[in-house]
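Every protein chain of the complex appears in place save one, which is left out.
Each chain gets a letter, A, B and C, in the order it is written, and its residues are counted from 1.
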Amino acid sequence: MVVVMTPDASDTQVDAVVSRVRNIGGEAFVSRGVRRTIVGLIGDVDQFRALNLRRMAGVADVIRVSTPYKLVSREHYPSRSTVVVGQSSERPGVSIGPGFFTLLAGPCAVESLDQALEAAEMARAAGASLLRGGAFRPHTSPQAFRGLGKSALRILAEAGAATGLPVVTEIMDAKDIDLVSEYADMLQIGARNMQNYALLDAVGRIAKPVLLKRGIQATVEEWLSAAEYVAQRGNLDIVLCERGIRTFEQATPATLDISAVPTVQRLSHLPVIVDPTHASGRRDLVLPLARAAIAVGADGVLIDVHPDPDSALCDGPQALAGSEIRELASAIRRLAPLLDRRTTEVAAAMVPEPR
Amino acid sequence: MVVVMTPDASDTQVDAVVSRVRNIGGEAFVSRGVRRTIVGLIGDVDQFRALNLRRMAGVADVIRVSTPYKLVSREHYPSRSTVVVGQSSERPGVSIGPGFFTLLAGPCAVESLDQALEAAEMARAAGASLLRGGAFRPHTSPQAFRGLGKSALRILAEAGAATGLPVVTEIMDAKDIDLVSEYADMLQIGARNMQNYALLDAVGRIAKPVLLKRGIQATVEEWLSAAEYVAQRGNLDIVLCERGIRTFEQATPATLDISAVPTVQRLSHLPVIVDPTHASGRRDLVLPLARAAIAVGADGVLIDVHPDPDSALCDGPQALAGSEIRELASAIRRLAPLLDRRTTEVAAAMVPEPR
Amino acid sequence: MVVVMTPDASDTQVDAVVSRVRNIGGEAFVSRGVRRTIVGLIGDVDQFRALNLRRMAGVADVIRVSTPYKLVSREHYPSRSTVVVGQSSERPGVSIGPGFFTLLAGPCAVESLDQALEAAEMARAAGASLLRGGAFRPHTSPQAFRGLGKSALRILAEAGAATGLPVVTEIMDAKDIDLVSEYADMLQIGARNMQNYALLDAVGRIAKPVLLKRGIQATVEEWLSAAEYVAQRGNLDIVLCERGIRTFEQATPATLDISAVPTVQRLSHLPVIVDPTHASGRRDLVLPLARAAIAVGADGVLIDVHPDPDSALCDGPQALAGSEIRELASAIRRLAPLLDRRTTEVAAAMVPEPR
Partner (left out) sequence: MVVVMTPDASDTQVDAVVSRVRNIGGEAFVSRGVRRTIVGLIGDVDQFRALNLRRMAGVADVIRVSTPYKLVSREHYPSRSTVVVGQSSERPGVSIGPGFFTLLAGPCAVESLDQALEAAEMARAAGASLLRGGAFRPHTSPQAFRGLGKSALRILAEAGAATGLPVVTEIMDAKDIDLVSEYADMLQIGARNMQNYALLDAVGRIAKPVLLKRGIQATVEEWLSAAEYVAQRGNLDIVLCERGIRTFEQATPATLDISAVPTVQRLSHLPVIVDPTHASGRRDLVLPLARAAIAVGADGVLIDVHPDPDSALCDGPQALAGSEIRELASAIRRLAPLLDRRTTEVAAAMVPEPR
């Protein structure tokens, strides 16, 4: 940390800062400038924070120069990580990380077995290797559809088994951790819950990969700090998902922060994917944004698909169907290799005929 | 709702929209403009939403003209509400609402019985009628102090009893609802949890007042929708708390949205208070912002106080002490009456001597 | 400045930074931490910036610890300044600064002599000591009314003379500097032009006070840097005006950053006033926000008034009239003295009768 003194700080005030730091075993180096004196601190940042140096007389500012996260940082693990989902004695699992490009797809909300099976087939045909579907659904409006819950988990697992796709679903309440873990191969923390510490605690203690969406208000540093929270509890199988941040622009429901992908890859070893569906809110934007995600170097994309978007109970306007899915599959097949990534399709499958 | 057609929408496309609306029992009125046709819808908004009209050919936009909240809206309850905290057969309770100006104060985190008692005395001396203290503490950094938990609840209750102040504390996990309710007179939902639906559900089902902080990313509409979520479960004793939103400005940790106070008072009957402490992050800004809150017409303010801010385990730089508290008390006494509000001090008490 | 090295930076890389700094006559102090080395720089910041240190191998970050503005800073002029508008051999001028509370009021756009005279009378009756009116009007929509230009300047000057109020008007094009200076006592730089350097240059070279509005996207530091730009050209008679910043919240056209007032007063000696009209966009919000501005410690407020808002050519929905103006006048008279400020009314005048 660096303590910046006010221009008129006295020597006594500078000495007081140095003393307080040394009292707890830290080191302090004083640099007297033309207009200001700064004090560089060496030691335990958490201890320094407890000193409340900012309240001391003559202190103008205290600047942190290290990051608040360690386990998820590339400073500790320089090589980028690969997270494997759905691995068991019977199947190899699906890789998310450098060298791969992974498509996660499925219905925003599981509505029925038929719908889930059809959506899972669409997902697989488009090259998806993971099936994502909603059983518990957060919603800003208290009137909106909130998901089928446990029965949706069963349906999702059945659709996954039928198509050979490991399944990913959102957990919204820490008390559901055993239930959701029983059915899902990967647990999603939604954007609204990125700083729900009870939930982060729960997924940090299980042995399943976690998909951690960025909160719409979260800085990259806060997002990585949330991942650190999970990692500290023992679970380092974390995949980050950029899904748009809240800005003044209202043309889209959120502003996809595409720069966050290379930014995160520079700071953290964790894989990072992009959800272009919720950022755009319109199916005609999903494809261009998915292409941008591939080209920027993301490790995968997460897409809403639905066999009949017009009747979808949730987020129909942004779900892909029919020809849109074929275009997406084609874009991934053509672009990913140019970025030195291979797709992780579970099985060769024909893209279904136009509806 | 209003459906806006594209300029080139055909009559057939307009008719299709009208038909789909009428099929579910809604009414649709067509207005053909020079350049565009619009269709006004009358009926159940939630049903209309399920129609996915935005996906229909020729539809440019669907505009909602009603609010997503009802129970907390002034359209349903035109008169502003008063919430009473800590009422029992032995004491009358503390009112928050029109005609009153209520000061909630206490330590960011409960650290020890001595600290809590001293802070409670400071709070009461400053004119506070409610004691707020943290037992469970959310924190962005996984290294930061997270509160003493249950023992803090007991300490807080004891400090409240000693000073005659009902107590307010934050609940962070739905499973703690019985524990926290046992000790607290009012439960706070923090900004990070404003859309934690498990938690909103829990406080919606108890018979204690709720203090609902605005999320740093939340629009006024989303904030009122979160309150609606609580109200729908049966608990209408909700006090809203503006505490700053996240913007590009980094001079303060958050930008206090002072306009939100009169905006909310126009839209909702719920009381609304202001937390100037967390928005400003600096004790020298707390007092001017508290004055602004009184003058704008807030129903109260929530302030961090600490007997020894230099040694505080949490948010020391922004806690008030000594002469700052006396200034705050004086500002409230002088300004509140000009806004036709009386303060709700529990007991006449002398402001303590300078430290 | 402080150079933060990466954790794996070599001694050679640290030495290279030190050498480059010393080569241009700067000093560099190295602090080697447990995990990182930091280098404190002493010397000319502008020279350091030209070194492109951020591009050097082993450099993680370069942190500026001083402000980019000097002339407008309290570090250079610790006492808060007072700006006097409209001073001449015949009249004393109107003060804006500590100890005063100044009301600037008038029509958003000058429409006719009658309208301007009537609005000026309303302004004076409400206690305004400066008449603000628009002759040149910026507007986002290319269809909107853009002001009467030169004839409006003449009308405004006439209305000012009739009421004894010095006049303030916006300048939008540097080429109009002589024209506008001929008629106006104070020149306003609008929010859209806060970084229009040709315009800042023009007003920096004249001997008239400047009212510098904050850009809706501008940080406090950028706002003060724009003021510095004017000051460097020789004009230090600058009054800052907070008018709301752009955020995600759409309930109001802009979010009034009330914290900016005490923040600016701590950083700069320049007076700072508040425009609650454009931030709120609704006349029912103007009064509470004006009260908040007084209470937070602003040096004045700027208010739109109009004799007949229903027929206003510009921003009618937010202009005050009749009883609203009387309420404003009353609020100022009651609140300002509590903040140790006296109002600067030019003449005792009756508040006009209700319309």
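To be clear about the criterion, a residue touches a chain if its C-beta (ideal position, glycine included) is under 8 Å from a C-beta of that chain, and two chains touch if they have at least 3 such contacts.
From a predicted model like this one, the values you see are computed outputs, not experimental measurements.
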> Quick one: which of B:10, B:31 or B:323 touches the chain that's been left out?
Replying inline: B:31
> Thinking of the whole complex, not just what is shown, which of A:128, A:258 or A:273 touches the missing chain?
Replying inline: A:258
>> Tell me which of C:22, C:91 or C:175 is the one touching the absent chain.
In response: C:175
>> With the missing chain put back, one of A:137, A:208 or A:291 would touch it. Which one?
In response: A:291
>> I need the residue numbers on subunit A that touch the omitted chain, in ascending order.
In response: 217, 219-221, 245, 247-252, 255-263, 266, 279-280, 284-285, 288-289, 291-297, 334-335, 338-339
> Of the residues in subunit C, which ones touch the absent chain?
Replying inline: 45-46, 49-50, 52, 54-56, 68-69, 138, 140-144, 172-175, 192-193, 195-198, 215-217, 222, 225, 228-229, 232, 246, 283, 309-313, 316-317
>> What does the interface between subunit B and the hidden chain look like in terms of residue numbers?
In response: 2, 4, 6-7, 27, 29, 31-36, 38, 40-43, 61, 63, 65-66, 75, 246-248, 250
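Basically, only the chains that are shown with their structure count from here on.
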>> Graph shape for the chains shown, where an edge means the two chains touch. Line, ring, star, complete, or other?
In response: complete
> So if I superpose subunit A on subunit B by CA, what angle comes out, to the nearest 5°?
Replying inline: 180
> Shared interface numbers for subunit B and subunit C above half of all numbers used, same, or below, different?
Replying inline: same
> How many Å are there between the centre of subunit A and the centre of subunit C, using C-alpha atoms for each centre?
Replying inline: 40
> Quick one: subunit A and subunit B, Cα centre-to-centre, how many Å?
Replying inline: 28
> How many angstrom between the C-alpha centroids of subunit C and subunit B?
Replying inline: 31
> Which parts of subunit B, given as residue numbers and ranges, touch two or more other chains?
Replying inline: 217
